[in-house]
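Only a part of the assembly is drawn; its chains keep their places, and the rest are absent.
Chain naming follows the written order as A and B, and within any one chain the residues start at number 1.
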């Protein structure tokens, strides 16, 4: 028998379910008592809940990364899904208490994705770019296939970084077929490395936060430095035109200075990478939000899309 | 023997060549005498030239749409290519004087494009959208395959409208394969119709200007009205959800109110169409500009891309 997941329950249903504590934050209520603001998760998605009148023991026990057995009711608070908690306890050793079983993951397996990345790397025919990409992917191989692509907003799940990158590569391939003037090697190399700095900017897949280097330097500059280092190690001139082009594509991929790129795109492939990055992130945000919206309704507001609400058609 | 075209000549070369007058405008020079500001064109591109001390007869003879025999020299003026005119006369009847032989055209033939459009239309499985698209494409069939996609900037050549549309459809197909949640029928139908209003907004492929309806109403509202009319004719309810969705996708395809859409995208397919439209137009503008830029140099400024200059790599 299939175990029901969080979003298999409708609003108003009572539920008894094992869930992961994706995040837990103790705060003081307006009445002066402590409560815990939870995000519970399983592979169907995330949902928030408040645990009122929390004791010091509760706060110590129910921490980020724990699996708990939850009895409660699915409700809605200000258009967002929410759980009303009746009862909560830690999952025991004889129960399904492995956190990674509850993390959302990319819709394709790591093995499939690894194979497809190999094919794309073969298409990078410029030797310097090919060596740099191989070397850097090797060094970050585990993190690249484990990390989310962002703290929240889009592709915020285990493997999201690799999946987002792969999705951009597929769009890039259509572009390259349509426009032979585009330098495929450069576009692919740039796409693969563009967000790799997130492995330094973010702390990991669970309870994701920004590192100090992430806050003070940012993933764009962090990865540029690493390309610079890699060139030295591989004895490639980091000031040669081919390396300057690759670095530029990555430095410029946020498109606008306002979005944190220190330079705007000044070669064609940089502009294209920026736009493909944007479109893939946008689709992912809309898709995730609409999955939890009823047909015929408007969704909650999407922060990363100018706080717009999107309509889910009835048909 | 291959006849040399405009951009086969390098800066400093003398040239003797038949070209089309793409536009001609008589103006007064600072010294009080008349001159003609020309845009000459053949299939290699467009180039400007000034004809000094023009007589009334010159102005009457050398008008938009005429083919002329030009003797002159290719030069550069403020980073833009330019012709210095030595001598100019109208092409005679026994000379290659058919204007359409000099118009730039889409890089694919009309027959190829028509065949591919048919395949895409077959993929529109929602019956109302399918009927509306077929009916409207039938009515504008000639114009759709003849018009440019814009007065200047991107795809400003004969067949540009169809080619731009097809290019978006191909990107849309990759999106649809990657994200099954996207409604392929709606995205394809919206893409095919999104710029069809340009056939009312613009005057045609040669000496393109805005019509009064183009200036006062704009192509976005013009095509929406035509969908409305088509529904009445085909006895489809224009207020049904499926038609509202199609109309919304088209009304919203400029993405931002500031760019002339009366509503922002509020369904997923509308946002996607907007972004695909944007990326295809951007690539076309960069590609066209870089074709006339020397390797190792920065291009002229591209108005439609925030006046940025793009670098053409040496390699």
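Operating definition for what follows: a contact is a pair of C-beta atoms (placed from the backbone, for glycine too) under 8 Å apart; a residue touches a chain by one contact, two chains touch by 3 or more.
None of these values were measured; they are calculated from a predicted model.
Sequence-identical chains in the complete complex of this entry number 6, based on the file rather than the 2 shown.
Just so we're on the same page, only the chains that are shown with their structure count from here on.
Chain geometry summary: the mean Cα position of subunit A and that of subunit B are 38 Å apart. Of all residues in subunit B, only 126, 167, 170-171, 173-175, 177-179, 181-183, 241-242, 245, 264-268, 271-272, 275-276, 278-279, 282-283, 286-287, 290-291, 298, 305-306, 308-315 touch subunit A in the complex they form.
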